[in-house]
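Apart from one protein chain that is not included, each protein chain of the complex appears where it belongs.
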Amino acid sequence: MVYSRRIELKTAGFCDVNDITEELRRIVAESGVTSGIACVANPGSTAGITTLEFEPGAIADLQDALERLAPAKGRYKHDATWGDGNGFAHLRSALVRTSLAVPVHDRALVLGTWQQVVFLDFDNRPRKRKLQVVVVGE
Amino acid sequence: MVYSRRIELKTAGFCDVNDITEELRRIVAESGVTSGIACVANPGSTAGITTLEFEPGAIADLQDALERLAPAKGRYKHDATWGDGNGFAHLRSALVRTSLAVPVHDRALVLGTWQQVVFLDFDNRPRKRKLQVVVVGE
Partner (left out) sequence: MVYSRRIELKTAGFCDVNDITEELRRIVAESGVTSGIACVANPGSTAGITTLEFEPGAIADLQDALERLAPAKGRYKHDATWGDGNGFAHLRSALVRTSLAVPVHDRALVLGTWQQVVFLDFDNRPRKRKLQVVVVGE
């Protein structure tokens, strides 16, 4: 059994953190899959997907860490190539990754109570994003 | 074909590194799947799963690197929210990730001889953990 759906969202960019857990849960519920794997991805190289307790403190801590790893005001060779000034966003995206696979068990995503799936838009401007979700299982 | 099993383990916390490869191998063998994908996850936002050569030197190097990325004695905004003092654990978990997908080929996980799947408990106390494994394939 395979079920495929999109999640569309408007982001603010600049490392904003968006909780996409409820949409993922709804898609898994609709899929009818009891046991399997859900995979979500953003097509693009300036964003990332991971999991986090979605509360302001943990969000800010992750943003601070990414700023240390790949400072927004740093110098990037990508910017020399394209001049679009978002080299830091490309670097963050490669480090955080743009897709996530999560097991589905008992018709639900295997996540903790205080754990959300988050979409991070690293780009240096607001963006419209279309994420693809595929659920495979039985 | 979908096969689902739990791995239960007691951890020491404080970035202890646990080798879960043998349990994963056993589950893949039991599943009868010849070719497919295995996905393992910890529900929770203070642990991580990745791969590593499970020997004391490489383990210590990874622990040292995570201590640089997210120092245990650092200041975290998450701690201001909840006061549970494990902000560093949340940050490490978001960076390392809490789930891992590995191909299954010829009835076996695609891993190197010197490569193990490791579960890292970043929390600031011992924990009991229940990981979920799902194997999808034929």
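Order of writing sets the labels: A and B. Residues in every chain begin at 1.
Following the convention adopted for this analysis, a contact is a pair of C-beta atoms (placed from the backbone, for glycine too) under 8 Å apart; a residue touches a chain by one contact, two chains touch by 3 or more.
Because the structure is a prediction, the values reported are computed rather than measured.
Within the entire complex, the positions of subunit B that touch the omitted partner chain are 35-37, 39, 50-53, 55-58, 60-62, 64-65, 69, 96-97, 100-105, 110-112, 114-115, 118, 136-138. Although one chain is not displayed, its contacts with subunit A can still be listed: residues 1-2, 4, 37, 39-45, 69-70, 76-82, 87, 90-91, 93-95, 97-101, 132-134, 136.
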